[in-house]
Every structure is written in structure tokens, then in C-alpha cells.
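Here the complex is missing one protein chain, while the rest keep their positions.
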């Protein structure tokens, strides 16, 4: 599959974000850490920690859904003009296998992008298996007063 | 739209669950409380608490996604045979308006159900507006050794 | 679920469209006929004709998908400013029961709408059962030179 061309890439953004663990918010609770950033691609990891499990002993699907929602927008930050932000418009996720231990590794790839919208695909791997796949749309929002706002 | 007929309804399950707040797991972190249960319908609420917000001041889409994933399976418990469990196979969510305060109220409705699968629709309302809508599929899993397992 | 308020409704459009059968295009092949139009709601029917069936004797899922795609955009025409057009950005469909005879009746309902985007839900009924449910997003496109274009 042909990859889109990205006009913009903020390499410093990637350097700031990789390895940093959020202390707050749902991403902090989930323990999401971004591990790789390149133009149109972002990888993030989340450990199968006890607080993410259901009473059955599997990771709650809501954690994997939230991880996907998180990387769906985040992958766009280094390739959008500065001061723009990305809002998830919609996504779809298939949960294909239970997660009981180890690390969930989500890879987000931008497959199409215009000034106002991007389509992103995500694969989540755990213990050498594909456990989830998602596809979604983000709206790119310009600051007030700028073209596209 | 015609509603499916449910062969089974565990009223005691609803009485146990309504009003109880989970202390653990992602549902505990999100503060999800089930407020209404009837055959094929479940309502749950989640407050727009500070820890659910992003740096922009809006609720993280991952929280609303996780709420939807949670009610997608939960609505099936009182209408499945006892000892069965429900696993989210897939869902799709549209996030339509930002949430900044108040309560998110998710209503899950089962629109189709067989012995092995159910299709559920969810609406999330906040401050008198529809802020998200989801549609997804659950697989119904029988205990080992039982028909359908 | 609260219904959005529509600023605009072209009643004449509905009168022109109801009952007319397209002679061309995939909608002509499928035999789609719009039967009801009101603000934010459109009903269309499609017969289970022999050319829409697969070798197994069920209606091809692609026909029901195309019907949903068709009404997803069409429901917006009477509620958009004149000269605007609607392009399907994305949708998701669940196919829940096989169709072997009779009429498929699709009801499209606009659940959210801004100047640039609308979210629509669709139910498809056949022989007194719900056979498909869809949810999708349309982009509303203004003519060149107008605000929003």
C-alpha cells in the first residue's frame, strides 16, 4: 500500500515524547508510553498491569480501545502544522484475542491525510500475536483565525 | 425499530448491579455507575472528573470509548443464560461533541441477539446533547462442556 | 435520544424524489425507491429481486451495503443549503440476518449535524425483522467560493 507524503515533520516533538510516561489522565492510568515516532507512524506500549484486567483475568477491552483512541490522534501531532490539534471523529476496532500478560504494542499508521482530515490504521500486538486492529478518522483543527479554522 | 425478544432476564442481577461503583479496574478509574437495567437495555453514567480530561480541557475520547466498550458487554449479562460471558468482538464509535463538564450517560440497547452473538447500539449524552454513538458486536461464550461452547 | 434541529428543509425536494425510480447507476440496478422524506429522516425500499441474490440464494451483502451508502448521503439533501452536496466519509454496517424474499426497507436518521459533517444511523428491515444496521459520517461540501468550501 502506497504511503501518503507528509509535508511537515516535527522531529523535536518525537524526541520529547518518546519514553515519557504520562502521570495524569486516562493515558497515565493505562501506563501508555510512546516508543517510536516517524512521519505518519507512531508506536506506543501499555503493560498488562493488574488494574487493567477484568474479573475474568483478561485485559478490559476498554483499555485497548482507549489505547487505540489515544494513538489515533497522537500520531498526527508531529505531522500537523504547529498549534493545530487532532480530534478523533470516529474509529472502529476489532478485538481478536484475549490479553492476559506481557505488553500491548500499538502501531498507528496514517494511510490518508488532507488539511482537515486523516485516516489512521492501528494494530495492537501482544505476546507475538495480533490482538486488535482499528481504523479511524481524525479531524484536524486549525487555531482560530487561521485558514482551515 | 422492532425490538428483539429476550428468552431470559435475570432481574436480581440488575438489582445487584444498579448503583454499585466499581473500585477496581478501568471501570473503577472512570467511575462508571450502572443506573438502569431492563431486558436488552442498560444505562450507565460517568462524571467528567478532572482525571478524565486531556491537556486541552476536553474529556479524552478514550474514556468515552472505554465506557461504550464496557456497557456493550454488560447489557448482555442479565439476558444470557447464567455462567455465560460476553466478549466484545468489535465496535465502531462516532465522537460528535466535546465533553467539558457534567455527566456522560450511556444507553446501551440490544438490537439483535442469537445464542452466540449480539449487536448493540449505544448513545452517550452529556449536558442535553448527544456526544457519541456506537454500534458493536459481542460474542456470547458458553461455559466449557455446554452446548455452544 | 434527542433529535438535532435542522435549519433548512426543502419540502419540494422530497415531493420530487418520493416514488421516483432511478433508471441508471447502481441505485437503478438495485431498484431503490425513496418512499418517505421528512427533516433528518428518509425511507427507501429495495426489492429482493433475483439479480441481487448470490448463488446460495440470499441477497448479496454488497446490495444492502450499497443501499445504506445511498441513503446515508441522500437523507442530507433536503436539509443542506441548496447546491451543497454530501459525500460519504465512512460507515459501518452489521448484517444480522439473511434476506431471501420480500422488500428491504432502509430508514436513515440524522443523529448529529454541523455545517460540514453529519452522522447518520440506518436500519434495514425485511419481512418484519431487522436485517442490517449501519452508522456513518458524511462530509457536507459547499460550492466553490462559498463559506465552508
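Residue numbering begins at 1 within each chain, and the chains themselves are lettered A, B and C in the order written.
The criterion applied here is as follows: a residue touches a chain if its C-beta (ideal position, glycine included) is under 8 Å from a C-beta of that chain, and two chains touch if they have at least 3 such contacts.
These numbers come from a predicted model, not from an experiment.
Chemist: Have a look at C:34, C:48, C:63 or C:76 and name the one touching the chain we're not showing.
Modeler: Here the residue in touch with the unshown chain is C:63.
Chemist: Using the touch definition up top, pick the residue from C:76, C:93, C:110 or C:124 that touches the left-out chain.
Modeler: C:93
Chemist: Spell out the interface residues on chain B facing the chain that's missing from view.
Modeler: Output for chain B: 89-90, 92, 117, 137.
Chemist: Can you list where chain C touches the absent chain?
Modeler: 24-30, 51-54, 56, 60-63, 65-70, 73, 85, 87-95, 98
Chemist: Can you list where chain A touches the absent chain?
Modeler: Touch with the absent chain occurs at residues 1-2, 4, 92, 94, 96-97, 107, 111-112, 119, 121, 123, 125, 128-130, 133-135, 137.
Keep in mind that, in the parts below, only the chains that are shown with their structure count from here on.
Chemist: Chain B-chain C contact: same residues or different, taking over half shared as same?
Modeler: On the two sides of the chain C and chain B interface, the residue numbers are mostly the same, over half being shared.
Chemist: Quick one: chain A and chain B, Cα centre-to-centre, how many Å?
Modeler: Here chain A and chain B have centroids separated by 23 Å.
Chemist: Round to the nearest whole Å and give the separation of the Cα centres of chain B and chain C.
Modeler: Whole-Å distance between the two chain centres: 27.
Chemist: Provide the list of chain B residues touching at least two other chains, using ranges where the numbers run on.
Modeler: As it turns out, chain B has residues touching two or more other chains at 92, 94.
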